[in-house]
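These notes concern the structure reproduced below.
Of the protein chains in this complex, all but one are displayed in their positions.
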Amino acid sequence: MNTPFKQPNDPQRQKLIPEAAEIALNAEMASGPKNDLKNLLGSSKKSFDKKLDELKSQLQTALELEHSTIPPYLCALYSIKPGTNLIASEIIKSVVLEEMLHMVMVANLLNAIDGKPMIGEKETGTNNKFIPDYPTNLPGNVDPSLEIDLTYFSKKSIKTFWKIEHPEGGYAIPSQYGKDAKTYKSIGEFYEALTKNIVDLEEIAKAEGKTIFTGKPENQVPSEHYYGAGGKIITVYCLEDARRVIDEIVGQGEGTLGSIFSEPYKPGDKRYLLFGSTVEEFAHYFRFKEVFYGRYYAPTDSAHRLSPNKGLPTGKKFEVDWDAVCKIKPNPKMKDYKKGSPLYDKTYEFNKTYSTLLDNINEACNGNAAALRQGITLMYELRYKAVELMNIPLEDGYMAGPSFEYVKA
Amino acid sequence: MESNKKSADIFLDISVFLTGFNKMELLGTGMLETYFNVVMNMNNVASVESFLAESEKILIKNQGNEEKINNEILHKLMPDSLYNGLAKNIITMWYMGNWMNTVISPQSYVQGLIWGVAETHPPGAKQPGYASWSTAPKTVQ
Partner (left out) sequence: MINNKTYDVVIVGSGISGAVMAKTLTQAGKTVLLLEAGLTAGISLDRNGDYQNYVDYLNTFYIASAKVPNSPYPNIKDAPSIDVLDMQPISGPNSPSTSGYLVQAGPLPFASDCLRGPGGTTLHWLGSTPRMLPNDFKMKTLYGQGVDWPISYEDLMPYYEMAELEIGVSGNVNDIHWPEASNKQEQVELTNKFYGKDYVFPMEEIPTSYIDGVFTKLVAEVNTKNPVKVSGKDTKIKFSTTPQGRNSVPNKQYPYRDITWDSKTKKLVLQKDKYWCPETKEVVDSPLDEKYEYLPVGATWDPNTGQRCEGNASCVPICPVQAKYNALKTLYKSDRHKITIKTQSVASRILYDEKTGQVTGVEYKTYHTADSITYDTNIAKGKIYVLAASAIENAKILLASNAANSSDQVGRNLMDHLCLLTWGLLPEKGFPFRGPGSTTNMSSFRDGDFRKEHAAWICPIDNWGWGWPVFSPGSDLSNALAKNMFGKELRDQLADTLPKQLLLHYECEQLPEPDNRVTIDPAYRDQIGNYRPVIHYDASDYMKKAFETAKNINNQLFKATGTQDFTFYSPTLTADYVGYQEQGYNFWGAGHIVGTHRMGASKKDSVVNKDSRTWDHDNLYLVGCGNMPTLGTSNPTLTMTALTFKAAEAILKQLEK
């Protein structure tokens, strides 16, 4: 099968249903924003700067959004007993690595427009927290109906994950959607709005012979320092790069496949044949479905909900052992334990590694990309410490677990 | 069941003194249940029971006095002539993941305590990441 999904990081791949993406964008354009653009054109420098600041803060939110899914995914991954659920582990691992990649690419994007990514650093200020207080909603008002726990690998948690990655934002579309402009029904929609802002602002800047991509090139994290995890990192110096980053993020997550769920099914429509061994990777949403059902998508499977396979995987089965899991107490906190008790200390130790890791990524995304070398060793250490915690039984039959809280290093 | 739970607790408590690792460190390996079962199944039951009974006695009698506990362990548990060398076998099990010369399971190898003592990791598992070997081992404390 000749598929545009063949190569990871091929932005073309994401354009699988180009007209769908266009329709979505055109709809937005028609509904008003185009007028905003006109208003902005020729408006004062002050309002342009304000818009640009808003974009920067939107990108900071994107950073937080990308990060927010990592602790829950890691919790599920680490809770799987070693040597079991090999395929499920590989699938979750591949997703989480891509989320990490997204986070650093968003930082590149923010740096490109001369913003300042705030990662661990943000926790030290009085401003918003960077790490969500689990259980939590997604940052940026994305699908407010969805609550996310730090918990172990189970059918329930995997179902939550696929809702996170769902093109239409889970099943329940918030009724207030459309009234509050700052609520997004999915991550994809959030990024669509983001893209539009970037495009608009760059267009305005260009009209004046300027550009919004004025960030220091040395603040970019290049592939030399970020490798092997979820694809090749994209450095951002211009609008085209920015588009590639967002295409990559949205494509890996859910794909620009929203139309799958609204278009009528047409038998023989090859656009929905997204799977098979020649496909390097496909959207997280579908990968979580594979885990849930314990089988791969077959090359002949359609992603469409109304297809004969109902959009579900019908390929080769693999074993998923939902019991081979350390059942951690959901959403653990340091304050659950007495200060100075062995469990408090162990949790604190984990959080220290986690916080150092965030600080390290922060350093890497603020001009010292080489710091990631140590960051990667911290990522490994994080796992070993989390797994240790998950092996320690609590009084109530649950196991202890990593709490992902910021502590000052 | 109850008595088994109690035996497992004693096994854990005495393992702390035999290995030099605290309870959390031992539990953190996730191997307690496996190792306890190995001890129960691979040995003469009567011998294990009296080993655990002796262990309990030492721990209770000298509670809070590490020096005394160690002294009694040295004379009442460690000698090869006692309990078919069970004390040393238990130490080897925690340190290497082996029972006698057999590796108990892939995880027991990976969870061997000796690698951490040597400030490294089991070869082929718990890898520390690119270039980690070029500096002295660093753990975030």
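As written, the chains take the letters A and B, and residue 1 is the first residue of each chain.
By our rule, a residue touches a chain if its C-beta (ideal position, glycine included) is under 8 Å from a C-beta of that chain, and two chains touch if they have at least 3 such contacts.
Predicted model only: the values in this text are computed from it and were never measured.
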Fill in the blank from the handout: Considering the complete assembly, the absent chain touches shown chains A, B
Exercise for the section: Pick out the residues on chain A that sit against the missing chain. Expected result: 8, 83, 86-87, 90, 94, 97, 223-224, 227-231, 277, 296, 316, 318, 380
Fill in the blank from the handout: Note that chain B touches the absent chain at residues 17-21, 70, 73-74, 78-79, 87-88, 91-92, 95-96, 98, 101-103, 105-107, 109-110, 114-115, 117-121, 123-125, 127-137
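Quick note on the criterion: only the chains that are shown with their structure count from here on.
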Exercise for the section: Using mean C-alpha positions as chain centres, tell me how far chain A is from chain B in Å, no decimals. Expected result: 42
Problem - Interfacial residue positions of chain B with respect to chain A in the complex - result: 22-24, 27-30, 106-107, 110, 126-132, 138-141
Exercise for the section: Would you pull the chain A residues touching chain B in the complex into a rising list? Expected result: 82-83, 326, 342-343, 345-346, 349, 352-353, 356, 373, 376-381, 384, 387-393, 409
